[in-house]
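Of the protein chains in this complex, one is absent; all others appear in place.
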Amino acid sequence: MKKLLFVLLIACLVLAACGTAPAATKGPVEISFMMWGAPEELAVWQAVVDDFHAANPNITVKVDVSDWDSYWAKLNTLIAGGTPPDVFAMDAPLFLDWQSRGALLNLQPYIDATPGFLDGFYPQTLTAYKTSDGYYGLPRDFQSIVLFYNKDMFDAAGQAYPTANWTYADLLAAAKALTLDTNSDGKTEQYGLWTDTWDMELLWSEAIWAYGGEIISADHTKTLIGEGPARDAWAYIDSLYKEGVMPTPTTSGEYGSDLFQSGMAAMTTIGHWAVPGYVQAGINFDVAPMPKGPAGQATSVNSAGFVLSKDTKNADAAFAFVKFALSDAGQKRLAELGFAIPVLKSVAESDSYLKQPGTLNQQVFLDSIAFAHMKPVFKGYEEWAAVVGDGLTPVFDGEAELGPTLDEVVKSADVILANNQ
Amino acid sequence: MTKKNHKFVADLLTYTVLIGGAIVMIVPFIWMISVSFRVPAQQYARILIPNPVTFQNYVNLIKDLPDNAFLFLTANSFKLSILMVIGQVLTCSMAAFVFAVCKFRARNLLFALLLGTMMIPSQVSLIPNFIIFKYLGLIGSQWPLILPGFWGGAFGTFLLRQYFLTIPRDLVDAARMDGASFFGIFWKIYLPLAKPAIAALAIFVFKDAWNDLLHPLVYLPTDMHQTTLTVGLAFFQQQLVMGGKFTVLMAGAFLSILPLLIVFFFAQKQFIEGVALTGMKR
Partner (left out) sequence: MNYGLKPFGRERIWLWLMLVPTLIGLAFGTVGSLLATLGLSFFDWDLINPPQWAGISNYAALLQNKDYIEAFVNTLKFSAEYVPGVVIISLIIAVLLNRKIRGISIFRTIYFLPTVTSAVAAALVWNMIYGKDTGILNLGLESLGLSPICWLCSEHAMFSVVIVNVWGAIGEGMIIFLAGLTAIPRDYYEVASIDGASDLQKFFHITLPLITPSIFFQTLISAINAFQAYDYIYMLTRRGQGNSTVPVAVYSIYRNAFNFFRMGDASAQAIQLALLVAVFMLIMFWWERHYVVYE
């Protein structure tokens, strides 16, 4: 009997020993690169990494790609535990949260050492990462929000496609015509429009700007989404729900999180990252710029960037990798990926981006930059966004009144801002 | 009412309740399997047997994972879970025996401390544990996922202690008189008698280890050949959920629980044997 115990323990040790040693074969320098993304992105980033390795044989890059939620859980743990990745991906709005806490390496010395490095970039993409003492990150690609529409659904309803001259009123009218209860069972089978209204990026920031309002004060102390014209924008958004052309947040959960992709909505407002998914789902779609509001046309521009950890032991190698990904060669690869728009003007305006597979009018994304506002970046962004998003969701679910809720939300949001000064 | 009628009514009630409950238990699974074999266009259709039946969802899932990743992911999950089961059964049973049967001064304090470790949810202790492992130099290996299995656990010890407490003292006294050693009483009397509880513990530990997402995510590289099935599927799920591709999601869900079901069938056999044995003994 005791022999069995002994044998069992030995077996355990053997099993445990298998694969417990770190699997990496160490080259002279090894850097770790963490990002969030879709499985398809992993394949292309691996290709970029391989290209980089071919050009720099003494540097090996380990790529670690997770889904959005897992990414932040893992990143936070690694950093808290003192084993941060060398290079990691950062969402522009969250950039200040990290930079202000001293987690990131100042890249200015490297940029200064490479004159003209930033010349080819779209300037709007760089502003988010610039601080008073230099750049603490660099944009990897950028996103502009445009209006996507399902051509088949429009044809079936006899509706004209959206144009660059559309107003929000046109959007609502078209959405109404495209919201269908095909079998008269009291349930909507097709919605005219679907978008996310929790975070500002997809609709409500654009609407507020187009109506002449603002999101936050320039010194990041006051929340302005409840002032003046902004309230008209909210009334418009609320009407989308009340008219039934958009599914309520709770209902849309039933259909997956992107109803345009699942073929339940005729229009959506989203960025380029959704394109590969739509193509794969076989949707016949095209894009148009965001509609105009009473104060003009507006859309939101955001980017995902590279940042280096302040405690990285391989800063030179890490920056070399970032430089490669931001070079012509690297950006071309990423353009082919189709998830985002390259930050290098030369690549964005070249065939690599414009002639991607698909019948999409890629130029629309570039043209939108002309009237785009940067997505606000400030310390405490995530908490602030949570307060606003969570606070307004009951209104959209039809469980609360817009006016009073908006006032309360602004108050709570200001508290967050105050805590983060 | 005659005794026979009485028994009939009792049995009728019993079966009604059991069957009714069983239906509630199993409907989600039937739905899961049904949806997983449907073509996407029919994913919401209110039917039971899909028509046409398609295996495409499963094929897509396995194909989408790069080169045989599915096998690696499953193997990793399996290995870590089995190790966890062996470790927990061994160490928890020993501790449970001592707590249930011996009187020593530190007993209550240690047991209270043990229960205390259950009070903090795992999401909170994730970071402190990570830091400790870092100081032990174990980050980068699989040890943070294996070691905790071999140093006991509150749940397992508590569960087995409860069971050990129900084993009558006279068995022990009789064994003592026959000259049995301390360890011998544990190994030859208590363990065999506790087979049902041990089988139960094995199932629970395996399930928890198999379904664990946070720990493999953080301690293993997110590489499709080195991480576990839960992490791998979470990675793919986000895309699928976005597109509302429920047919593929259900296929993935079913695949993720299939190994658990297989393990359960084997452990269940042990369980039945254990139950039968104790029934006879008593």
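Per-chain numbering from 1; labels A and B assigned in written order.
In the analysis below, contacts are C-beta pairs under 8 Å (C-beta built on N, C-alpha and C of every residue); 3 or more make two chains touch, one makes a residue touch a chain.
Predicted, not measured: the structure shown is a model, and the values here were computed from it.
Trainee: For a quick check of understanding: of A:46, A:167, A:239 or A:257, which residue touches the chain that isn't displayed?
Mentor: Counting the whole complex, the residue in contact with the absent chain is A:257.
Trainee: Looking at the whole complex, which of B:39, B:62, B:75 or B:94 touches the chain that is not displayed?
Mentor: B:94
Trainee: Pick out the residues on chain A that sit against the missing chain.
Mentor: Given the touch definition above, chain A has residues 72-73, 76, 79-80, 97-98, 101-103, 187-188, 196, 198-199, 249-251, 253-255, 257, 382-383, 385-386, 389-390, 393-394, 397, 399 touching the missing chain.
Trainee: Suppose we count only contacts with the excluded chain; which residues of chain B make the list?
Mentor: Output for chain B: 6, 10-11, 14-15, 17-18, 21-22, 24-29, 31-32, 35, 44, 46, 90-92, 94-95, 97-98, 100-104, 110, 113-121, 123-125, 127-129, 131-132, 148, 150-155, 157-159, 162-163, 165-169, 172-173, 176, 181-183, 185-186, 196-197, 200, 203-204, 207, 210-211, 213, 230, 233-234, 237, 246, 249-250, 252-254, 256-257, 260-261, 264-265, 268, 271-272, 275, 278-279, 282.
The criterion applied here is as follows: only the chains that are shown with their structure count from here on.
Trainee: Distance from the CA centroid of chain A to that of chain B, rounded to the nearest Å?
Mentor: Taking the average C-alpha coordinate of chain A and of chain B, the gap between them is 37 Å.
Trainee: Going by the contact rule at the top, pick out the chain A residues touching chain B in the complex.
Mentor: 1-2, 5, 8-9, 12, 15-16, 18-23, 38-39, 43, 62, 64-70, 73-74, 76-78, 80-83, 255-259, 261-262, 264, 277, 281
Trainee: Could you please specify the touching residues of chain B with respect to chain A in the complex?
Mentor: Touch residues, chain B against chain A: 64, 66, 76, 79, 82-83, 86-87, 90, 126-127, 130-131, 133-134, 139-143, 146, 150, 187-188, 213-214, 217-218, 221-223, 226, 231, 234-246.
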